[in-house]
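Got a structure for you, questions after.
A single protein chain has been omitted; all remaining protein chains appear in their positions.
Chain lettering (A and B) follows the sequence in which the chains are written, and residue indices restart at 1 in each chain.
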Amino acid sequence: MGRYVTQRLILAGFTLLLVSIIVFTLLRVIVPLVYVDAVDIIAGEYGHSDPELAAQLRDEYGLSGNVVLQYFEWLGGLLRLDLGESLFNGRAITTEMGDRLPVSLELGIIGLLSAILFSVPMGVVAAVWQDRWPDYVFRTFAIMLNSIPGFWLAIMIITFGSLWFNWAPPLNFKYLWEDPVAHIKIMALPALLIGLTPSAGLMRIVRTQMLEVMRQDYIRTAQAKGLAGHVVIFRHAMRNALIPVVTVIGLSLPGLIAGTAIFESIFTLPGMGQYLVSSVSNFDYPVVQSTNLIFAVLIVTANLGVDLSYPLLDPRIRY
Amino acid sequence: MAACGGDDDEEAAEPTSTPTKEEQEKQEKKEEEVKSILWQRIDTTAQAVKGGIYQGYTTADVTNLDPLSSPSFTAAFSGCWYHPRLLTFKPGYRDKGATGEVQGYLGASWQQPEPTTLIFKLQPNAVWDEKLNKRPIDADDVVFSWNKFAAKGISRKDLVKLPDNPNGAVESIEAVDKTTVKFKLAYPYAPLLPALAYSRYLQVMPRESEGGYDPRNETRSGGPWMLTDYQRSVKFEMRKNPNYWAADKVYLDGFDIPIIAEYSASLAQFRAKKVWALTPRQEDVVGLYKDLPGALVAQGGHTRTVYFLFFGLQPGSPFLDERVRQAVSMLIDRDAWIDTFFNISEFNKEGFPTDVRYHSHIASGWEGTWLDPKSPDMGAGGKHFQKNVAEAKKLLEAAGHGGGIDTDIAWIATGQYGTTFPKYGELFKGFLEESGLFRLKLVNPDYATDYLPNYYRSKGNFKGIGVGALTTYPDLDQFLFAYFHSKGSIGHASLLVDPKSDQLIEAQRAEFDAGKRAAIIKDWQRHAAVTMPLVPFPGQSSAYAFAWPWVGNVGVFRAFDTESARDTYETTLWYDKSKHTT
Partner (left out) sequence: MASTIQASALEFGPRVVKERPLALRPVFWLLRFARQKPLGFVGMLMVAGLVLVAIFADQVATHPVNKLDLKHRLEGPSARHWLGSDATGKDTFSRLVYGARISMMVGFGAVAISAAGAATLGMVSGFFGGWFDKILQRFVDAWQAMPGLIILITILGIVRRMPNVNLVLAMVIAIGVLTIAGSSRVIRSQVLLVKQAPFVEAAHSMGAGSGRIMLYCILPNVFPLILVNATVALGGVILAEASLSFLGFGPAGEPSWGQMLSVDGREYMRKQPGLALFPGICIGIAVFGFNIFGDALRDVLDPRLRRR
């Protein structure tokens, strides 16, 4: 086990390094080469084609000099948990992330929980009544959910909620530790909406797994022993069926968190996705690099977590 | 942020001919109807009580909080809540919009001993807030701020004389003593006073903003409000500054200003009464009016901003010939354009008053100076503002382009400049192509790195037609000079040698008599209508805005612009709890 974990950790580090290099190369080498860099944009907005001003800004922002060296400087800062500062407002990105990461994480996690809440019962029911009407209804419903753009639904809810019920999403974001009630009110709807789309995929996996498990001999034995239907389903079938589902859940979390970008901008939530969206147009390099890296960290961690949790879930698996 | 705030209209002159009795009755009935729709702007200052937090909103975050060095104007907008300026614009009152006259602000009084010297005496009790231990705002702060603006300000070239901007009017500024500053001008410059009242030039910031604190993220207040909380991309929280020298005349305790980017969400918030004022899309006005009988509706004024079609003037360009430019102007269906963007036909159908005016080469909101292109006073150039395809065709034939012209048209089609802007361009392209006289290829340049340097500021060194936006100006002078003078910083048409235009522009900036100055600018408009160096956008009608009745004095003291509203309008608002329904 220990050897395996070490191996995985080294791999994770390698993966992150590679992601950071790819993003850095794209932002700082390829784009400036074929096009322009952040300073050209700022200088352009000042309206002066002034090479002196551009050079001065480049110095000020730490963008002059050897690019490779700058990468290592940024990497060095990273090791000290210093992500640098935004080119445009000088705020420390680490502080900013400290405020924003919890919001996105929370949105993702609540979204995931709501997805599970939707999908597991639907999947189980669909499997138990396979090829009968509950199965068809739930499957069609799930696919329909998966087909509707979440942001479209959000705007429809805001517009018609307002027209019909004079309802408006709560304003003035509060952190959980500031005002728990207000916080939950604000987060509930976007989190629910975030959960809708992945719940469709999850439901289908739950269904397939249930079908698989229910064909296994031990279930048939249980049924033959005359155990009541719900006991078989809940105690025997579901427990085993859910192991692969956990994998899927773990793996879908980062995607969910990335998907929060859209809902963060609709509902004015100070999350990471929104931070990226507002920074990328300005070529705010340090911010863009950092958000990309942090999302990658989330993905790698989720992968690692899922792999390491197998032995806990299923005693037959050992590393 | 507070609707009905930044406006500047003045009712159009009544028709002069004597109406028949029938017409008169009809007119009266119409006026009554209009009265029942429009809020009458009742002054309730006598009943005003202190207290209450105004619930406003804004649609976008700021790039950073430092107005004097930020590459974007957003910082200047928010800066006006807490940074005083030497002067401010006098507000209008009820039906009378602000005229652009100035009044004292941080500069309590001023005098001009000679045309090239301007001396300000500062407010004696002006202090910074507690974070600076209520230190007096002194002349050194003003000088510090000016020097920073002159070195880093995005609009510095409008005012400051610099090695690379020899036409700037202000040579230098010095602190005579703790409460006196002296401006030294390069030449007599009449429009300096409005410029010093303007948000995008000189906001006074404490010297401590260099070295003492980071002005990009923190603020110190010397004005009526303080930024007590700012969560990036979430909200601004403004509270009354108890140390403001005129704090006793401020009624509200503050403003909550969440950032609501999504239009449907801002509508929902207003309907739910969580936001107190709203300027909706004009297409939604009639629906909202019928839906929300309790809300107040008012018409703002005409804006003082006009956009242009500007031309590529490289050697061989067809647009070097004024007949081609006149033809372009005559292919535009101004009424259809205005109808599209100001919802005129629906308003007319529903009995909502509209006040459509065409822009001349200056915006129709410049009351007293603007010349109506439809009036005979415009002279020979007036016909260029009327759609006339046959005439345009003749002009093109005479210019040797009988077969039509193939060229480019450029505007910012990405959302970078809002979603309405591409629609403007779409319509122009449609008008020009509909005539069969132009075949246009659309180019979509990037705003900062392509459009600005290669089209907008290229001084005509591009191919085809550009669809251009501009910022508002405190005074016509900065605008006329930047856009139309051959030495102007924008100089769209500087390749068209036009000494008469230059001469008129120079004459007006040295003319201290307002009436005479307006006459010169009118002359210039007549001249530009003929030579058509650029083609102005069609025109406008006043926009409608909504507010809930518990906003006391809403729309009464009418600020000249949104930024001067912070100290001349928003300080007059009060919270009328008795009218607050849920």
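Note that in this section a contact is a pair of C-beta atoms (placed from the backbone, for glycine too) under 8 Å apart; a residue touches a chain by one contact, two chains touch by 3 or more.
Because the structure is a prediction, the values reported are computed rather than measured.
Student: Sort through A:L9, A:A55, A:L117 or A:I148 and give me the one touching the missing partner chain.
Tutor: The missing chain is touched by A:I148.
Student: Which of A:S119, A:S199 or A:S265 touches the chain that is not shown?
Tutor: Per the contact definition at the top, the residue touching the missing chain is A:S265.
Student: Have a look at B:V250, B:A413, B:L437 or B:V551 and name the one touching the chain we're not showing.
Tutor: B:A413
Student: Which of A:G84, A:G250, A:G273 or A:P286 sits in contact with the chain that's absent?
Tutor: Considering the complete complex, A:G273 is the one touching the chain left out.
Student: Tell me which stretches of subunit B touch the chain missing from the display.
Tutor: Residues of subunit B in contact with the hidden chain: 262-264, 267, 281, 283-284, 287, 333, 336-337, 339-340, 413-415, 419, 422-423, 426-427, 430, 442, 444-446, 448-450.
Student: What residues on subunit A make contact with the chain left out of this view?
Tutor: Touching the missing chain: residues 11, 14-16, 18-19, 22-23, 26-27, 31, 34-36, 41, 136, 140, 143-144, 146-149, 151-152, 155-156, 159, 163, 204, 254-255, 258-259, 261-262, 265, 273, 276-277, 280-281, 283, 288, 291-292, 295-296, 298-300, 303.
Rule of thumb we're sticking to: only the chains that are shown with their structure count from here on.
Student: Whole-Å distance, subunit A centre to subunit B centre, using C-alpha means?
Tutor: Averaging C-alpha atoms per chain gives centres 42 Å apart.
Student: Under the touch definition given earlier, write down the residues of subunit A that touch subunit B in their complex.
Tutor: Residue list for subunit A touching subunit B: 35-36, 40-42, 44-47, 49-50, 88-91, 96, 155, 158-159, 161-163, 166-169, 171-173, 265-270, 274-275, 278, 281-282.
Student: Quick one: in the complex, what on subunit B touches subunit A?
Tutor: Touching subunit A: residues 57, 61, 63-65, 71-72, 154, 157, 164, 214, 216-217, 231-235, 256, 258-262, 264-265, 267-269, 271-272, 274-275, 416, 448-449, 452-453, 457, 489 of subunit B.
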